[in-house]
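This report refers to the structure that appears directly beneath it.
Of the protein chains in this complex, one is absent; all others appear in place.
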Amino acid sequence: MLNIAVIGCGYWGAHLIRNFNNANDWHLKYLCDIDDIHLNKLANQYKSIATTTNYSEILRDKSIDAVVIATSSESHYPIAKDALLAGKNVWVEKPFTQNSLQAKELVDIANKNGLIINVDHTYLYTSSIRKIKEIIDSGELGDLIYIDAVRINLGLFRHNENVVWDLAPHDLSIISFLNPIRPISISAIGNAFYPYSNQKLEEVAYITIRYEDNSIAHINVNWLSPVKIRQIIIGGTKRMLLYDDMQTVEKIKVYNSGVTINTRQDVYDTLVQYRVGDMYSPYVKDNEALATECAHFYDCINNRVDSFTDGSAGVLNVSLLEAAQLSLQNGGKEILL
Amino acid sequence: MLNIAVIGCGYWGAHLIRNFNNANDWHLKYLCDIDDIHLNKLANQYKSIATTTNYSEILRDKSIDAVVIATSSESHYPIAKDALLAGKNVWVEKPFTQNSLQAKELVDIANKNGLIINVDHTYLYTSSIRKIKEIIDSGELGDLIYIDAVRINLGLFRHNENVVWDLAPHDLSIISFLNPIRPISISAIGNAFYPYSNQKLEEVAYITIRYEDNSIAHINVNWLSPVKIRQIIIGGTKRMLLYDDMQTVEKIKVYNSGVTINTRQDVYDTLVQYRVGDMYSPYVKDNEALATECAHFYDCINNRVDSFTDGSAGVLNVSLLEAAQLSLQNGGKEILL
Amino acid sequence: MLNIAVIGCGYWGAHLIRNFNNANDWHLKYLCDIDDIHLNKLANQYKSIATTTNYSEILRDKSIDAVVIATSSESHYPIAKDALLAGKNVWVEKPFTQNSLQAKELVDIANKNGLIINVDHTYLYTSSIRKIKEIIDSGELGDLIYIDAVRINLGLFRHNENVVWDLAPHDLSIISFLNPIRPISISAIGNAFYPYSNQKLEEVAYITIRYEDNSIAHINVNWLSPVKIRQIIIGGTKRMLLYDDMQTVEKIKVYNSGVTINTRQDVYDTLVQYRVGDMYSPYVKDNEALATECAHFYDCINNRVDSFTDGSAGVLNVSLLEAAQLSLQNGGKEILL
Partner (left out) sequence: MLNIAVIGCGYWGAHLIRNFNNANDWHLKYLCDIDDIHLNKLANQYKSIATTTNYSEILRDKSIDAVVIATSSESHYPIAKDALLAGKNVWVEKPFTQNSLQAKELVDIANKNGLIINVDHTYLYTSSIRKIKEIIDSGELGDLIYIDAVRINLGLFRHNENVVWDLAPHDLSIISFLNPIRPISISAIGNAFYPYSNQKLEEVAYITIRYEDNSIAHINVNWLSPVKIRQIIIGGTKRMLLYDDMQTVEKIKVYNSGVTINTRQDVYDTLVQYRVGDMYSPYVKDNEALATECAHFYDCINNRVDSFTDGSAGVLNVSLLEAAQLSLQNGGKEILL
């Protein structure tokens, strides 16, 4: 049993609290938020858990093994740094930090002190993404040609980050997980329509990543869509896959469809033929991704298990966001990585 | 009653032939294809219509008022030019020509000779696109923020044109029709995965267009998708619209959803609030777009009616394709128009 | 090559004419309709085919091998009888006749004269229903527990037959084909809401059939539904199948789901456990069912091939309709067959 505290009791914090409270391996000792209203609302539901509006109090508690940082994104870096320097393992919400220098610094501190960083790329703990990873790794899809991700809805405007920093971390973490090939460039193009908060923040953006093996990834993120779409299409040389996260069942469909290339000596043209075949949808047992991630975080600390959502995954995620931001500010210019 | 001939009896030619044969205003006098097999297959169904493998024969027939050119795209320009010079009105399949110089030359010849060019941007003759145009023009959606178009499927590989020239003419024609604001730049990024026919042709591409009024359009075209998606989302400042052409009913949905901006003097921040409301789907009576277009072509010739699919629409379409191609060859560089 | 005539040039007649005109084995010699308007509309499209408003003229033509009867249902019996007595093979639309006595009489006449009757149960010629039959016959689903069919839409009111006689022939033919077990009883309950034409005709009806092997079938037919649903669910002891005819792709889905019964000696209760597994959708190549049926009808006549849509299939279909009608008139009373 390890002791943990959750700093940040907003929408996502509430889910984290519920999961850590239900976890067998964890004792949730503190809830923390600078906003009394958020804090009291949750304190009311979890009467036996201590509360504080000052996270330093938590860091001073020697019995605390780890802290969860679910505050607004600009405070991830300072709180995580404080926590690591106080010898606490940390779980940080996405985006990990606001730039890659900060991210690397946190990883260095953690490494020097033998501490664990978990960046909350929750999707990598869903049964669906795990099943897709398994399908890709088995070679069933052949070589990957493209990954096309759409994450659009009528979303919560942020006052300090654009749609890329808000939504794209999810898809970038998923894509980096599914396709570990080295990305060589990134381009992003978007539109900041509504002027507010004295700044322009893109509400719509399109990101393209090129990979060493000539595959490509594209991410469509949008806060101004009347419909909610959460969809990833993966084109492989052997089979193709559709992941539709808005479905309650049959989220994954694998299509035995593709292209057959026949090269014949006696003809000038390569013969390109389509192949359309059966589709199947693997049964995936529903899990609550956060519960799986809580158990995994315990394993990382207690059993030194390797994680694919560790600090270095966070560094990669933030580096891609940073490069996308640079491209966005340069009219979609391709940024080499 | 005007006399017409269809040159090119492939997949689309068969639809054109059926429609001109059924049209009250047209007498379909010839079917023409250089391929005997295509020609005979249709001749068999339309026993009373003359056939020829040589289109010059048709152009020499003084009674012919117009010709339909549904051949492969590289022959559109030479055949259309011959036809116009022979005094025939022409209906040309998309893409109109292979570059904008050719397109402009054809328009010049037609204008000088008082002849009509109809570029077959069929979608503009569907009840759905007409209804969407009507909704936009009524001001119901407010100002347009973005148009996001997806046209993907497991498609027919072309041996001489990439997915942009094959599929994007449809969306470019729809977008130009719906949003007549002047485009200021275009970017395109894609992937040519399969090497064939001694050349690389993109099978996947993403096109972004910026407009004078700060709106944006994005087109996702893909020949390698396991699922067929034909969808356009239009974000307006007042309402938003979804057009899903794969639905057999309720293709258009209008969402009373959006963003409300409140600027208050006494607060630093602009208040951005979401508004989610009812959705409605206007009833749209099914029509066969080609039948409507055939009747319209007759009107253009006989009654000198103006058309939004005339030669100049073809010039715009080809100019956008040309610029997208240039961007594609330059890593997604933004091309000013 | 056999000579054929189509009697009845309404909505469905037009499809029959198109298919027989395109069929290699058939020469379509006459179009016939008592209504000049219907007749001329089609004559205009098929300029080389003779027309008549009097079917007797066709029956007198010695060169005619078969006639298609696509007239309103009350005239099926007299025209089919005349045609058979004139030595013609007949293709009759559904419902075959208005009662089983008529149906049996036609079968007798055909048998005595060595003539073929094809009852146009078109669904049995679709790739989808054939594929489902193949799946059932392979034993993949195990024993059938139930078939649940829904065929509802905003439909064409008939002035002389209720929704059961209009829509249920389709499902009854499909169910009889898929599950050839002997039905033992039928019940039907419905609602005739709108009084018109001096009679009450059910617009909504629910039919239940019990089979010898304890399986059950249920058919929901409705002319007053705002949405169009054409769906059949088949529950088997091993797997379950969903057929959704409104989908353009993936019409058939097979679910590796079901119930596992474990009977253990040492426990009182039977253990019933659910099993949820993968789903797959077999690729089914689109065909035009009518084209397949035209070719089959030729085979039946020319090559004496057996048919599952012959006169006896028509007799079974009409017998089930007749019993359903009797039940309907008796408050849903179970009618033994």
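Read from first to last, the chains carry the letters A, B and C; within each, the first residue is number 1.
Here is the rule we use: a contact is a pair of C-beta atoms (placed from the backbone, for glycine too) under 8 Å apart; a residue touches a chain by one contact, two chains touch by 3 or more.
These numbers were taken from a predicted model, which means no experiment stands behind them.
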| item | value |
| --- | --- |
| Among B:246, B:276 or B:326, the residue in touch with the chain that has been omitted | B:276 |
| Given A:101, A:246 or A:326, the one touching the chain that is not displayed | A:246 |
| Contacting the left-out chain in the complete assembly, out of C:2, C:43 or C:233 | C:233 |
| Contacting the left-out chain in the complete assembly, out of C:1, C:101, C:261 or C:305 | C:261 |
| Options C:25, C:61, C:105 or C:148, residue touching the unrepresented chain | C:148 |
| Footprint left on chain A by the chain that the document does not show | 21-22, 45, 47-48, 228, 246, 248-249 |
| Interface with the undisplayed chain - residues on chain B | 250, 256, 276-283 |
| Residues of chain C in contact with the chain not shown | 145-146, 148, 152, 154, 156-157, 159, 185, 187, 189-191, 193-197, 203-204, 206, 208, 214-216, 218, 220, 222, 224-227, 233, 235, 240-242, 253, 255, 257-259, 261, 269-270, 272, 274, 276, 279, 331-334 |
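Please note the rule applied: only the chains that are shown with their structure count from here on.
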| item | value |
| --- | --- |
| Inter-chain centre distance, chain A versus chain B - centres from mean C-alpha coordinates, in Å | 38 |
| Centroid spacing, where centroids are CA-atom means, of chain A and chain C in whole angstrom | 53 |
| Where chain B touches two or more other chains at once, by residue number | 227 |
